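Note that this complex is displayed minus one protein chain, with the remaining chains in position.
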Amino acid sequence: MATLGFIEYDDANAEVRAIYDDIMAVRGVDWINNFWKSLAHDPATLARTWRSVKEIMAPGALDAVTKEMIYLAVSATNQCGYCIASHTAAARKAGMTDAMFAEVMAVTGMANETNRLASGYQVEIDERFKAR
Amino acid sequence: MATLGFIEYDDANAEVRAIYDDIMAVRGVDWINNFWKSLAHDPATLARTWRSVKEIMAPGALDAVTKEMIYLAVSATNQCGYCIASHTAAARKAGMTDAMFAEVMAVTGMANETNRLASGYQVEIDERFKAR
Amino acid sequence: MATLGFIEYDDANAEVRAIYDDIMAVRGVDWINNFWKSLAHDPATLARTWRSVKEIMAPGALDAVTKEMIYLAVSATNQCGYCIASHTAAARKAGMTDAMFAEVMAVTGMANETNRLASGYQVEIDERFKAR
Amino acid sequence: MATLGFIEYDDANAEVRAIYDDIMAVRGVDWINNFWKSLAHDPATLARTWRSVKEIMAPGALDAVTKEMIYLAVSATNQCGYCIASHTAAARKAGMTDAMFAEVMAVTGMANETNRLASGYQVEIDERFKAR
Amino acid sequence: MATLGFIEYDDANAEVRAIYDDIMAVRGVDWINNFWKSLAHDPATLARTWRSVKEIMAPGALDAVTKEMIYLAVSATNQCGYCIASHTAAARKAGMTDAMFAEVMAVTGMANETNRLASGYQVEIDERFKAR
Partner (left out) sequence: MATLGFIEYDDANAEVRAIYDDIMAVRGVDWINNFWKSLAHDPATLARTWRSVKEIMAPGALDAVTKEMIYLAVSATNQCGYCIASHTAAARKAGMTDAMFAEVMAVTGMANETNRLASGYQVEIDERFKAR
């Protein structure tokens, strides 16, 4: 069980409810997932984290599905079970197909491999990669 | 200095030269970066790694720049200095603009933050995220 | 199930029992948690690890709750489920309130985010930070 | 060299200058470190990151030096060279003595060790640690 | 449940079955573990990963049990639950005794500890370690 339990909508104060309402509105869903219901124990962190996520994940130079796939790649690298599950769902909702998922995983796996080959062989950065 | 030094093209045997030639041809460049010149001390690893990278990074369900940005996000997460430098260069060559770079970094940073909030709060995976 | 199962007090030899007794005495508890009951399969590691933990976690320049909060921050960063659960409990016992927990998590999350922004942007260390 | 170079105060636009001014005012310093001068290439990330750091690092249930020591412990765990250097400086400014630094490092090292012993031995979470 | 479910032998196409057959033949077992049955959703990744694993894990300058113990040490460092379980089993099958397991864990734990002491104390690499 989560450390502090979950704060459900009906038990939330006005400040938390307003954030829950915004999460549901922005995402076009009618429920709140456990991550936010855990953070709600600390309204300041809930508010700040949602504000940042909303700002960062909005389509910009990158579209929504690309951002969600990057989020998933990072979460798989960090072995965060909750984040892998939630961002796989989010990426699929944003348009990630099975073929795209497979390629995200293939790139993520390969990057983790060559990251260690580069460090283990103590490879120095090429001058050309330092140039701007 | 790299553990084993670099094997330059002129000093390479036929097997290694053939791989160097293929790297340059596929990438449309006329030089080999230090990563491959280090791996060349172990031709089996050089051959296997290049074959995998070539297969994985070829455009498929995801295009080249998306793959390079995922590679960069993973490398930044892992604090691999060499890989950050080389894949920032590769992603730019594939079309990543300054604005896209900034968004890759913003998503990577945020994912690393919420990965720890999710684990630290011991958030359980929602049933809806488990359903297929 | 743990790889090697747990060694309960009644099944432990004299060497392991003596360590179990010391753990309970130092911590003021009447039970042994699964971590130690797993390590007991290797008495040398059990003895060395307990000796180190006892020495390091004793109040010194930092008090007990500060040390436990640092332990928790590291465990959340590493995504170690067992350690997050056990050190959250230990930190609470040492005096960590809900408000303190929330701030530990907020700092841990932020540090993980800026760690990646700093590496991804390839930020060089300021001269002033190098000075002693 | 940082990927995008540094944006110095004199070269910054009004939006960035305002943030630089706030950083210097809140911290009581007369210079801006490289981290912020790198992020300034993306004013949205600069603004959001500073706003979050300012909010999170302000004294609350935990005092400033405790927060900086947690930041340092996370940065050392993640092997972020820039962050280790900058937050060691920040923690010292906030009051961390040599003895406190040594204890932060000892706890950080030990936590990283037992995190792996717990995972490697596949230790299950004790029921008592699950209870609220 | 695995993201995409498992592809059992009887449901697999000819390409996947051929790989399953090779896995069972090389390992001398009559079943396929969940890892491969998940990857089978992407036959290209299944084929490439198995080919690499088969090549890398074959006895060479290092014997099979040494390679499996290194695999286990990395998996424990990364907190990958699945990999710890599967490679503990594989290492035991290759000859790892309880005493050897205990030493793998002790070294893994210690390395994780001193890795952070070295980074936290910002220790510079000795000239002698740079020499070839």
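To keep things simple, chains are lettered A, B, C, D and E as they appear, and every chain counts its residues starting from 1.
In the analysis below, a contact is a pair of C-beta atoms (placed from the backbone, for glycine too) under 8 Å apart; a residue touches a chain by one contact, two chains touch by 3 or more.
All values reported here derive from a predicted model rather than from experimental measurement.
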item	value
Visible chains in contact with the missing one	A, B, C, D, E
Residues from subunit E at the interface with the omitted partner, ascending	1-4, 31, 33-35, 38-39, 45, 49, 52-53, 56-57, 60-62, 66-67, 69-71, 73-75, 77-78, 80-83, 85-89, 97, 99-100, 102-104, 106-108, 110-126, 128-130
Touching residues on subunit B - with respect to the absent chain	3-4, 41-42, 44-45, 48-49, 78-80
Positions on subunit C contacted by the hidden chain, ascending	1, 3-5, 44, 48, 52, 55-56, 130, 132
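Everything below uses one rule, namely that only the chains that are shown with their structure count from here on.
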item	value
Chain labels contacting subunit A and also subunit C	B, D, E
B-D or D-E - the one linked by more C-beta pairs in contact	D-E
Chain separated most widely from subunit B, comparing mean CA positions	C
Inter-centroid spacing, subunit E versus subunit B (mean Cα positions, whole Å)	21
Euclidean distance of C-alpha centroids - subunit C vs subunit E, Å	27
Sequence positions of subunit C contacting 2 or more other chains	3-4, 45, 49, 77-81, 85, 88, 99, 102, 104-106, 108-110, 112-115, 117, 119-122
